[in-house]
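Then we have subunit A:
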Amino acid sequence: MTAVPTPLHGGDARPDSLVLVDTARPLMEAYRLARDTLPGARHPTLMQARDRAMARFAQAGLPSRRDEAWKYTDLKRLAKLVPRITAGDQPPPADLDDTLAVADESLHAMVFVDGRFRADLSFLGSLPDGVTVRPLCEVLDEDAGALAALLNGDAAARDGLEWAALALITDGAVVDLAESAELESPLRLVYLFSQRDAPVLAAPHLAVRAGANSTVTVVEHWAGPAAGDAVILPTQSIALGDGARVRLYRHQEGGDGALHVARGDVHVARDTSFETFALTTGGGLVRNEMRVAIDGPGVDVHLGGVYLGNGDRHVDTTTLVQHAAPDGVSRQVFRGVLDDCAHGVFQGRVGVARDAQRTDGHQLSNALLLSPKAEMDAKPELEIFADDVKCSHGATTGDIDHNALFYLRARGIDEAVARGLLIEAFIGEAMADISDEGVAEAFADAARSWWHTHTQAQTAAA
Partner candidate 1 sequence: MPAVEETVRQVAETANQKYKYGFVTDIEQERAPKGLSEDTVRFISAKKGEPEWLLEWRLQAYRAWLEMPEPDWAPLTFKPIDYQQYHYYAAPKSDADKPQSLDEVDPKLLETYEKLGIPLREQEMLAGVAVDAVFDSVSVATTFKKTLHDAGVIFCSISEAVREHPDLVRKYLGSVVPYHDNKHACLNSAVFTDGSFVYIPEGVRCPMELSTYFRINELNTGQFERTLIVADKGAYVSYLEGCTAPMRDENQLHAAVVELVAHDDAEIKYSTVQNWYPGDENGKGGIYNFVTKRGICEGRNSKISWTQVETGSAITWKYPSCILKGDNSVGEFYSVAITNNYQQADTGTKMIHIGRNTKSRIISKGISAGKSDNTYRGLVRILPGADGAKNYTQCDSLLIGDQCGAHTVPYIENRNRSATVEHEATTSRVSEDQLFYCRQRGIGEEEALTLIVNGFCREVLQVLPMEFAVEAQKLVGISLEGSVG
Partner candidate 2 sequence: MLEIKDLHATVDGKEILKGLTLSVGAGEVHAIMGPNGSGKSTLSYVLSGREGYAVTGGSVTFNGADLMEMEPEERARAGIFLAFQYPVEIAGVSMTNFLQTAVNAHRRARGEEELDPLAFVKFARAQARELGVKDDLLKRPVNMGFSGGEKKRNEILQMAMLQPSLGILDETDSGLDIDALKVVSDGVNRLRRADRSFLVITHYQRLLNHIVPDFVHILAHGRIVRSGGRELAEELEKSGYAGLVEAA
């Protein structure tokens, strides 16, 4: 750590009065410039909490590869950018309707531009009783303490970049479900980005508070930016009450200029079911970090993802599933396809505390390397302190199965088509865990389309 020990003078330390770690400067500056335009700016206590979080970042700086949690992902690219927070008031891109498919009554969609909520582009339709979906800015207007728990947490619990992401929260969605409330069709969160000279900095937050026995599905769509740089630092705090069922899906696309470091904190109580899946087809540097704390017995947790890498893109999946209560089941299946000079990372940890007897934890990471310069680093960890458990992990990397490829070609199928079929089959095994049929179909299409575009580009280049 490159931390410069600087005394903090209580809670009122202004970040610009601190000695900064070099890598912290650009984000600090972006914060300073936009501070008074951020949601809740008129509440001094909230802003002090933001300042404090930023000061923590200022002290710690960006994580480096010397930090065990960042051993395989280098944030040097981020350190070089000088991003700015925008007001998010640019006109939407022309293809917004495509992104949202059809707008009908059952569609609940919130649209964000540069991480700022856009009421004019969003439509929430009619929500059932017990379900409220509001932009964070609106929530903060009423309740300045809404982010207090998050911003006042233990300093050591998060790295510098995460403190920055929290301090910078540009807006977000707050989803509340009362006991037994149910939102039938998925809530869509669409994140768009404007084209600017300076890289855009966006840090939207998603809060889901699912009451006992409630049900909700949230689909995040990160659309861009197609060109230009952006620093995207989403954070999530998800809490499931007893018996709740939450599904959270994410699709990330966009150009190589996007640096996307997402952090999710999930707390699940007794007899809950939590499912999440991330499809990554774009972004220059992506890290999806998901931490699930299993606080109650009898839960069922599924984490999954498919990442498709080409060019010199870098995709990092980091998970931490901590079983603190007995009789929990956790399943993780991640699959990656890496071509060109793409770099994949999987870091997963399953922890089982002493009291979490009869835990069943399983974790699987498989990656295909399609090119001589592609790379994959995996670190699947088990940390077990209970004896009556079944835990396992598996990790493989390797090339496409040449026997299978030959078999298909011997049946008269073109090599490119055959490869496509095998890759589709490979990622299909992870996709099969997506329980929402509509999402499963859309993600399969998106993956196919990535492969198609990618191979077209390769052919054109050759």
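For anyone wondering why these and not others, all candidates are chains of the complex that A comes from, given by their letters.
FYI, a residue touches a chain if its C-beta (ideal position, glycine included) is under 8 Å from a C-beta of that chain, and two chains touch if they have at least 3 such contacts; residues count from 1.
The structure presented is a predicted model; accordingly, all values stated were derived computationally and were not measured.
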Identity of the candidate that touches subunit A (this complex; choices 1 or 2): 1
Of subunit A, residues touching candidate 1 in the complex: 68, 72, 354, 357, 367, 369-399
